[in-house]
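Note that this is a trimmed complex: some chains were dropped, and none of the rest were shifted.
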């Protein structure tokens, strides 16, 4: 089985961390590989960034489906950018890491909080909580005030900021599980578990496991209506990026 | 890995069907076994039935955890009876089949409908839809008007009733996925997929796969507060049934 992870931003050092996290619990026989698209922003912290990342995400999904023989896809950015559009262009399973994190959290805890990057990214985080119908289980969303790439530049400071906000989620907001609201946080998951004493969940590892489940059971995306293939039509000026 | 499925009712022919469904997609190396408790009703179609089934369910979970070396548990009745209480008595993962069906449906379809047994069981079905926060994705709940055990007595009539209601879910309610709202329906899943032309999901098979995911990743139930172990206390008259 072949699982393709798409890191929607174009920072390949993050893509490598994500691939490592994706492989962590993968079964023998599951091939996991991660890529960044050829187009898009170096990090995703706003709706604008999301919008410019999505064409590249779709491009990688189409390529993975038509040319690379991938069996399932993961969109590895916490806003799950392009998730619904991606389901339209392939019948193979596509999972977002926010979705995977929510599913996992809900199976082992009564509620959760999300820690994320910049204050402004709250829009992206709340939207994806809502997209998956998780409002009632989400105790709080807390930002660290640091940008996506800051966590790579100063890992120590990044960890401290996450531990700090995570602790407030647990102690002040009553969260019994902390979800890491950025794919780049996968590097901190073990350290945070020790610090916080509650389950800490990144979405990348469980997304791979959930893809295995769907492929094992031969589950395909429903194509009756809402997520059926897009109507064939002329699309100007993006043919180098997306070829459906 | 050892996964114990508890069929909360005491009809062992159903338990066997459930075990078969549970084994269907299990990995090599995953041992799946299903039991019925020593106490409880022969079928579960009301809140009263649920109430009398739960002590036996808890008993089997405690036995599985303390004596049988099970790594994860599945409650195989569509109302997920006793799910939250079960999470309190073990830190090993416990999944209900309604929960597993909802998770799976949501990963591959924009919405779903549930077909179930008697009209009166609507209470049980709607409660479990709500427990898992799925109201907004559930297009409809339709009953077949047949009791749980009727489906074993006349499989042909059972299949016809399910296909009938399933078709109405798809055509009248716009459902793009049909969830089988009774563990006893696992026997019809293949026939219904052919009939309905949309994904048809029973909760038992995916519940086993989701248990594998959680055990692979060493995920334990959050024990900080809400689902922490029950306080030790005297419990009169049920000590033959539940020994915590």
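Chains here go by letter, A and B, matching the order in which they are written, and residues are numbered from 1 within each.
Just so it is clear, a residue touches a chain if its C-beta (ideal position, glycine included) is under 8 Å from a C-beta of that chain, and two chains touch if they have at least 3 such contacts.
Small disclaimer: the values here were computed from a predicted structure and weren't measured.
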So 2 chains are in place, but how many copies does the full assembly in this file really have? 6
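The criterion applied here is as follows: only the chains that are shown with their structure count from here on.
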Subunit A partner contacts - residues on subunit B that touch it in the complex: 25, 27, 93, 95, 99, 103-104, 106-111, 132-134, 136-137, 170, 174, 176-177, 197-199, 205-206, 209-210, 212-214, 216-217, 219-222, 224-227
